[in-house]
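Everything below concerns the one structure shown next.
The complex appears here minus one protein chain, its other protein chains still in place.
Naming follows writing order (A and B), and every chain is counted from residue 1.
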Amino acid sequence: QELPKTSFNYVGTWGNLSLYNKVEKPFFEQTIPEQSGGAITVTVQPFTEMGLKGTEILRLLRSGVLDMSATLLSYIGGDIPEAEAVDLAGITRDIDEAHRMTDAYKPVLAEVFEKQYGVKLLAIIPYHAQIAYCRQPITGLDDFKGLKIRSSGRSQGDLIEALGGTPVGMAFGEVVPALEKGVIDCGITGALSGNLAKWDQATTHLYPLPISWATTFVAAGNDFWAKLDPAVQTFLEEQMSAWEDLAWESGRSETADGTSCNTGGACVDGHVSDMTLIPVNDADYAKLRDLLASVVVPRWAERCGSECAARWNETIGKELNLTAPTE
Amino acid sequence: MDAPRPRFLALGERISRIAVWIGGLMIVLTAGLITAEVLLRKIANISTGGADELSGYALAVGSSWSMGFALLRRAHVRVDALYGQFSATPRAWLDCLAILAMTGFALVLTWFCAGVLQESITLGARSTTTLSIPLWLPQGLWITGFLIFSALGLILSFHAVLALLAGKAERVRHLVGSRTAEEELSEDGGQPPANGGERC
């Protein structure tokens, strides 16, 4: 089947990080043109190159400035509380669980995106596990009490508070010096990205429980999407669904690689370091579950409203056996 | 001919002067808040939480509320390498061009920043931090500053163009001309240029 000639812009995530370079860029720059027999061409650029921070993406899609773009779900949690749903702090044990939750909730999110915000949700992909790097010995969740922890996003803050720690907001570039000088005790970032940004050199202990997955969405502006030929729409949706699975595999391998690099194991993309890996035990998971049920989920449900909480209960809640209060 | 009109100019001046004090007070309070945050964090190991977010809003609101005053004090930097070579009349023309361009830019900015506020109201947007502040609040204050800035720009443009057409080059210079170093000194009571001064 011949597709009509189409070209558009895709503004991806951070130009210096692997998600853009290994997942987004090859797909839009090579796979799409190849698979469409040269009919579809995409101009690809990371938002960092455009001087954007990523928090503006949803609004730029809505106003039609961008055709198609991607950013962290947590960045738009203030505009769309539903966006936090799949990546609430500490809610998934591993990447398979995260993938299942995301798949379960994706239709709900797509509907909210489309009906209430006028953007077409195309894919939800993970970055990799966001874990805690600490400059002092810790043995488990209880030790976060009294520590100052650099975090981002609302629900991470809720979780840290529930643990008795102090969430600190800080620009990424300030984190390493702040860790070195003890302005903060721990920081949460990607297993591999923390290694690449040399967080391992300012810290000693790595706690591999995934706080979140820095889950990212890809979406298109409704006006742009509506103007595409239906055949192109179908083609893009099929391609992106296959690409989504690849991205989850990449998230899995990067999480493993990052953890291994930091703790002196085999290392592909980072540098080998000698941090101490803290084992996560069942008591920690149980405690986390309690805090989720008593603090993190209820606080989010309050932000999102009762109807939203009910839909969460039908999807993610059912899978995890957790219930968000619907007032 | 500018008999009834300067009343608007006087009003504009009064409002932008009050606005700059409020804006400046926000920055002073920010300094206090951050200092408190630093001390509490070190001494008592508690975080007021959100000092960084609040000071971000203070920066946005404080600067937008001061833009009108800066316009009045002719502090928005202009490069006068060529301008300096001209005599009074061509300078008056350039001064009018400058204030019109600045007002035009202020209007564009006000229009699209108001769009941001409208969008926040439509989306019911809140900040993604533990404070979870409804964004219309800081953004509404922010827009107010741009409105003052734009209104003052329009008033100054109006008077400057009138003066230009009436051939009063000196009045144009007085309203919207490029500040000279001597003027900066005299306005500050013999102190060094405290205003154009600190521009890095």
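Assume contacts are C-beta pairs under 8 Å (C-beta built on N, C-alpha and C of every residue); 3 or more make two chains touch, one makes a residue touch a chain.
Keep this in mind: contacts and distances are computed from a predicted model.
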item: Omitted chain, identified by the protein name its UniProt record gives, among "DNA polymerase V", "Sulfur carrier protein ThiS", "TRAP transporter large permease protein" or "YncI copper-binding domain-containing protein"; value: "TRAP transporter large permease protein"
item: Residue among A:60, A:231 or A:246 touching the omitted chain; value: A:60
item: Full-complex contact with the absent chain, from B:11, B:101, B:131 or B:166; value: B:101
item: Touch residues of chain B, complete complex, unshown partner; value: 20-21, 23-25, 27-28, 30-35, 37-38, 42, 52-53, 55-60, 62-64, 66-67, 69-70, 73, 75-84, 94, 97-98, 101-102, 104-105, 108-109, 112-116, 138-139, 142, 178, 181-182, 184-185, 188, 191-200
item: Those residues of chain A which, in the complete complex, touch the missing chain; value: 9, 45, 49-53, 55-56, 59-60, 63-67, 169-174, 176-178, 180-183
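In this section, only the chains that are shown with their structure count from here on.
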item: Residue ranges of chain B in contact with chain A within the complex; value: 41, 45-47, 49-50, 52-53, 115-116, 119, 123, 125-130, 132, 135
item: Footprint of chain B on chain A - complex, ascending; value: 59, 62-63, 74-80, 117, 146, 148, 153-154, 157-158, 161, 166-170, 303
